[in-house]
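Sending over a structure as structure tokens; questions will come in a sec.
For this view, one protein chain was removed and the others were kept in their places.
Here is chain A:
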Amino acid sequence: MNYEISKVAIDIQAVIDKVVQREAGAITTFIGTVRELTEGKKTLFLIYEAYESMAVKKLQQIGDEIKERWNGAEVAITHRVGRLDITDVAVVIAVSTPHRADAYEANRYAIERIKEIVPIWKKEHWEDGQKWIGNQLETVSYPSGKPEGDDLNE
């Protein structure tokens, strides 16, 4: 189970342990945390929600994409759902590869892809209200009804 959605606090070391391999010369770990201030606005807490069964499949797809692009990579990703307070860990990505440059690049690729294709949403709660992010702002939209090009289910 290298790709998981977790309702409880993520055990960071457990995610790292999944990618330990004798062939690896590097493991990079990305830890996404809940930020208090976004453009000056103070967040009190977040709620993350997932379409869990599909989210796990899409995390797996990202892992498969990485293994195709970076030889010898191992990948593990756990994303948290539920209520998260400031500084809580929202996502942990561990990537191991034979050489360090690949481990950095592949890890960066994983977080960017999560933000494109994994059905997880966050609801920001502020002192003066709340809002689901990624929709009303309309910074992202899908006029064709689907992600473009290689965002689809390769």
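Quick note on the criterion: a residue touches a chain if its C-beta (ideal position, glycine included) is under 8 Å from a C-beta of that chain, and two chains touch if they have at least 3 such contacts; residues count from 1.
Quick note on the criterion: contacts and distances are computed from a predicted model.
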item: Protein name (UniProt record) of the chain left out of view, among "ABC transporter permease subunit", "Multicomponent Na+:H+ antiporter subunit F", "Molybdopterin synthase sulfur carrier subunit" or "Electron transfer flavoprotein subunit beta"; value: "Molybdopterin synthase sulfur carrier subunit"
item: Selected from A:Val19, A:Ala73, A:Ala90 or A:Ala103 as touching the chain missing from the view; value: A:Ala90
item: Candidates A:Ile10, A:Ala50 or A:Ala73 - the one touching the absent chain; value: A:Ala50
item: Touching residues (missing chain, whole complex) on chain A; value: 32, 48-51, 53-55, 57, 79, 90-91, 111, 114-123, 132-136, 138-147, 151-153
